[in-house]
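Submitted below is the structure of interest, expressed as structure tokens.
A single protein chain has been removed from this complex, and every other one stays in its place.
Each chain gets a letter, A and B, in the order it is written, and its residues are counted from 1.
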Amino acid sequence: MVYEKKELPAKVQKIGFLLTGIGLVLVLVSYVLDPAREAFNNIIGLMFFGSIAIGALVLVALEYLSGAVWSTPFRRVSEFIASSLPLMLLFAIPLFFMMHTLFHWTHTEVVEADPILSGKTPYLNIPFFIGRTIFVVALFYVFYLVFVKNSMKQDKTKDQKLTKTNVKLSAVFMFFAGIGITVLAVDWMMSLEPHWFSTIFGIYFISATLLAGLAATTFTAVSLNEGGYLVKGLTTDHYYSFGALLFAITNFWAYIAFSQFLLIWYANIPEETFWFIARWEGGWGFVSVLLMIARFAIPYAALLSQSSKCDPKNLQRVSIFILFAHFIDLYWLVMPTFSKTIVFGFYEMGFPVLSIGILILVFYAQARKKNLAPIGDPKLQRGIDFHL
Amino acid sequence: MENKMIHSVTAIFNTPDEIIHASKETVKAGYKKFDTNTPYPVHGIEKAMGIGSSYLGFFTLFLGLSGAAFALAFIYWVAAIDYPLIIGGKPFFSWPAFVPVTFEVTVLSAAVGTVLTMITLFFKFPNNSHALHDTTYMKKVSSDKYGLCIVSIDKNFEESKVKAFLSSIGGKDVETIYYPEKKAINPFDPKFIMLLVFVALVVSGGTYFMLNKLLFMEPFTWMAIQDRLDPQSNSVMFADGYGMRLPVEGTVARGHLPYEFKGMNDSAVKVIPNPLIFSKEVVAKGKEKYNTFCSPCHGYYGKGDSRMNGQFPNPPTLHSDKVRNWQDANVYHVIFNGQNAMPSYAKQLSTEEGWSIVHYIRVLQRSQNALDIDVEGK
Partner (left out) sequence: MSTIDYTQELPTVEGSPSAQSIDDVISKPLDTKPGKLWKVLITITSLMLLAGSGALGWTFYKGIGVWGNNNPVGWGFDIVNFVFWVGIGHAGTLISAILFLLRQKWRTGIARFAEAMTIFAVMCAGIFPAIHTGRAWLDGYLFPYPNANHIWVNFTSPLLWDVFAVSTYFTVSLVFWYIGLMPDFASLRDRTTSKLKKTIYSIFSLGWRHSSRHWQHYEKAYMILAGFATPLVLSVHTIVSFDFAVSVIPGWHTTIFPPYFVAGAVFSGFAMVQNVLIFVRQAFDLKHIITIQHLEKMNQIMLLTGTIVGYAYGMEFFMAWYSGNQFETFTFINRALGPYAWAYWTMVSCNVIFPQLFWFKKIRTAIIPMFILGIIVNIGMWFERFVIIVTSLSRDYLPSSWGMYTPTIYDLGILMMSFGLFFTLVLLFVKGLPSVSIAEVKAVIEGAQPSHKGGHH
């Protein structure tokens, strides 16, 4: 018997509730004490939570599209993480009421006086903005539902046609994913500085999303496998690909981040450089350097050797660290708009803790009802047999 | 038959499973100096043979890091120490701009270095005279068979024992491989001598030609010999053969516009005011130029008491009523037009220097006719 459903320990749910509770308290207290600051943290929370869920969904699609087999035994993990997608709107709703605090372009007097900002109003207006976010989340959720419906159905029917459908669907999904993630990034993070623009910003956030989803999936999958909750017969060879992908996408993120910086630094046009200057002065320079070290140097060194990519403990540590670095990245992208000098305190901790708490609770609930492995997937046996 | 040295005993196997099994058996039997030869890497054979993983990666790491360090250090030295240039207003050591080259050098040194290390150090290649070359064994393992080779330097090696062992584990075509015959080398072989002579001629002739002839031919002169005129060399363009020429008639040096009122009555200049403001810097400049050009005749205080005093005609004092009542432009006119024995200073002074001298002369004049307020230290 290749898979025996084993209940996740209740401890997991307890941790989920605890983190959600602590997170919620921190968020509410912070909102009362400094609503503007917490609103910005809310954006960070929305992006953090959303990128993990969307990233996981992209991984599901990527597996179907590329025909990879090593990840088939783990696919349910990604599916469960992606199921949190619609809850993004819970994070977004408070923000829809705080638009004037967050975005300069919502202040009509400012926009009318500024010809450049007035030119952007067809895109940067509140109804269209809110509509875009809702539409993207809804669209992604629809894709999720179809993917997962086929995947779950296959558990019972073992019908190969379902895989074929999902493969075709993932090709279509990738197209919308690229555009949707770009829209979310441009809307929620780039428009915080409405005078600034960078054509690579969408790709920057796409790489961050992929990395977030992958890190969350890696940590969960490795932990579950070590605990014997997944199919039998998985080895450290299967972990290698997680490590290699984390390594590769970390490098990709660094490449995109550096390209964006180098080009703006080199041409030295004030219209563009002010954004980076804001992230160098007032103490933010410390975060910029920290970002380079935490987001690139450390994961690079920790995942360079072949053995490090196969070691479960290393993968667990690095995944958590990458998620932490992802938070620092979002914080660096968003917060300098709120404050010219660096701020960091308990205000910032609420949303990340809340996000992780909710993700754990949703995962636990999904694992209760569904199999933690796609037992009907035709590629499953090939996936188990996979070795380097 | 000569006594040939035995190199090894080899056997052929037909499937990958067989060679894996055979490797394990060989290890079990206690042989250490053996090898397998396969037309492509067979999965799992290293484990079966008991060899650990390759440590080539450490060389790569070292080579890559040294490449990176060298590149960055070199660029730093070039850009910030040896020939610093301000490019685009950026600092001398602009690390973002140096990342691409550093990255490329890192990859180059790591990749090429790894391969060279592997070939020379790990494989000790090139080596086309190994005992296994040109044997039927090599032909087979090069194509579609798998071979096992137990080398004679192994402690437990004994030809017949090894042959029996290999047959027992399923080896086919068991044969002994001998070291190739060493042929004596004759250093005076005529073909070799001819080759040496040929190489000597080509190298010396080529070097001579390159260094003495080619480098003086276009385009290999490599910017050393150019069509421009070097200072103090002759020129074929001009009749007198001089390379260095005077400026064309009427050339005006910067700041030295020709004096437009030259030779004219000084009334023409009376209406031109002093264009310079009376300031400390202007007066200091005027003093410097006055001391250089005017003091030899008029003295340091304008009294006409330099060592030219006593010669005919006497340089006049500048404190006479006539000069004190002159307009600034009048003084300027005398300086730039000349007067009587005084030559024109138009070629030695710029217009700005001339006007500042005028200011200084006024200072001198005031000094000899000071008012009370001057003394009260206002």
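One rule holds in what follows: contacts are C-beta pairs under 8 Å (C-beta built on N, C-alpha and C of every residue); 3 or more make two chains touch, one makes a residue touch a chain.
Model, not experiment: these values are computed from the prediction.
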Selected residue (touches chain absent from view) among B:Ile6, B:Val27, B:Ile45 or B:Ala68: B:Ile45
Candidate in contact with the missing chain, chosen from B:Ile6, B:Ala111 or B:Ile272: B:Ala111
Option from B:Lys4, B:Lys32, B:His133 or B:Lys161 whose C-beta touches the chain left out: B:His133
Absent-chain interface as seen on chain A, which is shown: 66-67, 69, 115-117, 119-120, 123, 160, 163-164, 171, 174-175, 178-179, 182, 197-203, 235, 237, 244, 248, 251, 255-256, 259-260, 262-264, 266-267, 269, 271, 377-379, 381-382, 385, 387-388
Chain not shown, touching residues in chain B: 15-17, 20, 35-47, 49, 51, 53-54, 56-57, 60, 74-75, 78-79, 82-83, 85, 87-88, 90, 94, 97-98, 100-101, 103-105, 107-108, 110-112, 114-115, 118-119, 122-123, 125-130, 132-133, 138-139, 141-144, 219-220, 222-224
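Here is the rule we go by: only the chains that are shown with their structure count from here on.
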Chain B partner contacts - residues on chain A that touch it in the complex: 258, 261-262, 265-266, 268, 305-306
Interfacial residue positions of chain B with respect to chain A in the complex: 57, 88-90, 96-97, 99
